[in-house]
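In this view, the complex is presented without one of its protein chains, the others remaining in place.
Note that the chains take the letters A and B in the order they are written out, and that residue 1 is the start of every chain.
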Amino acid sequence: MALDISQNSNVDQLVRERVDALITQRFNELVAQQIADAFKKDPAQNKMAIIASKGTLDMAYPPLILASAAAAMGEEVEIFFTFYGLNIVRKGGAKHLQIAPIANPAMPVPLPNILGMLPGMTPMATWMMKTQFFAKHHVAPIEDLLQECMDLGVKFIACQMTMDVMGIKASDLIDGVEVGGAATFIDFANQAHVSLFI
Amino acid sequence: MALDISQNSNVDQLVRERVDALITQRFNELVAQQIADAFKKDPAQNKMAIIASKGTLDMAYPPLILASAAAAMGEEVEIFFTFYGLNIVRKGGAKHLQIAPIANPAMPVPLPNILGMLPGMTPMATWMMKTQFFAKHHVAPIEDLLQECMDLGVKFIACQMTMDVMGIKASDLIDGVEVGGAATFIDFANQAHVSLFI
Partner (left out) sequence: MALDISQNSNVDQLVRERVDALITQRFNELVAQQIADAFKKDPAQNKMAIIASKGTLDMAYPPLILASAAAAMGEEVEIFFTFYGLNIVRKGGAKHLQIAPIANPAMPVPLPNILGMLPGMTPMATWMMKTQFFAKHHVAPIEDLLQECMDLGVKFIACQMTMDVMGIKASDLIDGVEVGGAATFIDFANQAHVSLFI
């Protein structure tokens, strides 16, 4: 029987069956491959969202060390400075972060709290932490880490609500810090596997 | 040569080749598009899992502010209250959260620790934080934020182990709090990009 293309129900049916078989067969391989590739370049794997909520010298380090390390690995990083963490990005703030030698029996040189709470012990502990621990072992000071983060493209966002509550103006912050709310952080964090509250 | 459909090896081969070529060509576009769309509506992007482990007035704010903001953006949010964080969801607990003015040289009005540890300074610092900082700048009190979270559908889970250890019964918790273990939190957090330990 010769095929009359004007009555093409036969070839139609034939094509339909072949196509179906072929699609199903190739499909599983190709889609599986593409999905595997897609997960490999999962965009959420290249983003890190950090909240910096502490304003002591010791807890100012983790957000900046993690952010600079991730940015150096080519990642997109945002730090949201909120509550006490805002101190880190106040003009002149980084140099004056302190650490109180009380209430933390896990400190490298633990002091009895009754000594730690004496006047002068907070500056003393801060000085010790800076000179005997960080500088002596070539850990950059906070102000250098801030600059390094910025040079690597880490985005700094200051919490609007904290600024309002503490009476801090945008001009009180170091250059390059944007101002935003919780929604700003959430929008970015939603796209990142790594989100850390520090 | 006319095509005899009863000996269809030719058209079969032809169709097979065309189909393959076409599938491969269209495939890359279509799959790429669908995968891109799938990542856009990645279900993990709409979920936030928070652990609230602190029971001081200041650190009760971040979990509730983040949860209410995310829920207002349409996200599914769970807060797992554990350790000291359980205080936030005890009946009458929210009103009595306090803040001690010691060991945190980053406080807005830092006190020497030798003064901060004097009797009466914790209630005083709590009162100052509530009136001079939060209320004055229209930040809702914790009890209102709890209600707002619940109205927005945020799920509250109290840590079973902490309840056992601290002798807290389900009836000691505010209405609407479920009780669960670490596995409850992990199950949910596994499906969320944003997981925060506060």
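Criterion: a residue touches a chain if its C-beta (ideal position, glycine included) is under 8 Å from a C-beta of that chain, and two chains touch if they have at least 3 such contacts.
Note that this is a predicted model, so its numbers are computed, not measured.
Among B:Val77, B:Met117 or B:Val177, only B:Met117 touches the chain that is left out of the view. Although one chain is not drawn, its touching partners on chain B can still be listed: residues 1-3, 10-11, 14-15, 18-19, 22-23, 26-27, 30-31, 34-35, 38, 42-44, 49, 51, 53-56, 82-84, 87, 97-100, 102-104, 116-119, 121-122, 126, 161, 164-166, 181-183, 185-186, 189-193, 195-197.
In the full complex, the hidden chain is touched by chain A at residues 2-6, 8, 11-12, 15-16, 19-20, 23-24, 27-28, 31-32, 35, 39, 42, 44-46, 48, 58-59, 61-62, 65-66, 69-70, 73, 75, 102-108, 112-114, 116-117, 133-134, 137, 139, 193-198.
The rule we apply is simple: only the chains that are shown with their structure count from here on.
Centroids of chain A and chain B (each the mean of its C-alpha atoms) stand 16 Å apart.
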